[in-house]
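Apart from one protein chain that is not included, each protein chain of the complex appears where it belongs.
Going in written order, the chains are labelled A and B, and every chain counts its residues from 1.
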């Protein structure tokens, strides 16, 4: 009996261990770029592949390439506002389908590279619309705008390819600005609220509330998806952790830097509280810190510099575009990231070619392998 | 007698047939790119060659490369307003001569590639001037502005050459915007009217008149040359038919698409009636449908997409530039056309290298020959 009990206990603990190991394995399978999934689904029908492509597209907005992260983010959007979730879903599907129809590179489509711009356009159209939720006519510009993103994305990629630069979120930024300019604030069919520049200070402004400012830091990550609620923002942060903890650290760091930049320029308090000051910093920091450059303490310093530059440029561009009632969207972060990718000198040594950029952790590993390989090769050539 | 009469009749009918055949042959000689003319005039003196280069330049505005079309268009401009005709003539001559003087490629000059930007600048300077017709001082900026177009055209061509893109009407768009900014609305020497953005709706707006809207479609083609009258617009359409019927179909189609886009965005009625809503659509449609891409049903769909994108972008840019009293000119169509030329995927398969782009009908023929040649070649290499 005693022996049996012991073995039972052993088995239980072993099965527990194996269960937790299996859970961990399962979670581990959902981290990084999940390339193994592509092999599983490549023989499936188009209808089953499309959701995966779409979810990858959802995650690509925060530079992640992971369908599970995408699903978590989409859940966060539906949690915040079902209407916004619907618009986002529609946008990512419309642009992915358009890419399939106009014959874009299938690897790009499968990687979600044609989905994220459409999604952002849809979300921002929803946020700026002053016609309220469930205004069904909005679906028309949402679908058309998302589809147009694919054209811009394809054209810009050809243009920027000369410098090995990605089209990034340039298409989104262009289309949303054109849409808002096209409709104007008092359009009879598609009215929208004008953007308020961050430099406008009310005369009898109250004191800053420190807690609210700190609360703005995670909100800054949520604002990448135009979400101003804490819960969904934290869920989005969770989705980033799943893809890459290193990327998540940079997202929070960048958002904090952005808030700091906002404080130093005395922007509107609303802008700090809502996280709008932080999201460009977050994006600028994420691009440099790990994604397109191998992580190191040097890259980290450049990432912080990039976050500051993004944040200040965002304030500048918001003030400028705000004079005609337009938002600066993520122009600042996109331009700064492009600049960083063009940089020569010590940062360029860490540059990863766009086609090979993966999760930061993966980049680190492949770089050390590549270095080892290089050394071996050199040795073999020496002999 | 009888026999004679018969032979006479036969001869008359034969001569009639031969006459009509000869007329048809004559007309046929005036269609397409009229390359045979270049051989005839290449040994003539400069003074005789210049008008042909200029007329090709006039037609190049609507992407045609045909001096007879150019002459018809110039006649339409003189019909509408002799002052505008004079300005246009002066502009095309000034820029063509400048190109000769600063040593631009002679084939480009002979093809009218340095004339059309100067012409457009001159026409628009005349249209926006608030000093009235026959204000002779205007000839000074007209000549200088046209001459400057050649510098921009040459510089931009070098820049865009990397992607096999044409400078198109970018020089015109830049120069006219700079001129209007430079002089301002209440300049003592060169006053001009500010442009009214299409988004401005009067409070007590009357109902739309359907006939006027439809009338705006052919006017849209005329507005490419800043002509708002129906007769000259139809003559311009005739000039396009002479060059290429396919191009004419796309011009009208594009203008209709532009008007539709204008309706969907509830632009000012004036903008629809005058054809200003249509001309960017027309230009966007013409570029893709046949000129830089071999004609096919796919290209046709892309041409319509291009027309919509041009038209909506035009409304957006007009609203933006209108806040500082500037017109959007053909920025929208030029940018859209450039984007379309950069596109990868199924459209890129139909792309014709810029140096080889001819009349759409000619492109179709040369493509089939080229394909046949390719197949033969491949076969011969196989053997």
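Side notes on the structure shown:
By our rule, a residue touches a chain if its C-beta (ideal position, glycine included) is under 8 Å from a C-beta of that chain, and two chains touch if they have at least 3 such contacts.
Quick caveat, the model's predicted, so the values are computed rather than measured.
Residue in contact with the omitted chain (choice from A:37, A:100 or A:265): A:265. Per the touch definition above, the residue from B:26, B:132 or B:188 contacting the chain not shown is B:188. Residue B:156 is the one among B:50, B:156 or B:221 that touches the chain missing from this view. Screening B:48, B:214, B:324 or B:349 against the full complex identifies B:324 as the residue touching the chain left out.
Residues of subunit A that touch the chain left out of the display are 162-163, 199, 201, 264-266, 302, 305, 309, 312-313, 315-317, 319-320, 323, 338-340, 342-347.
Interface residues of subunit B facing the missing partner chain: 102-105, 148, 151-152, 154-159, 162, 177-179, 181-184, 186-189, 324.
Here is the rule we use: only the chains that are shown with their structure count from here on.
In terms of their C-alpha centroids, the spacing between subunit A and subunit B amounts to 42 Å.
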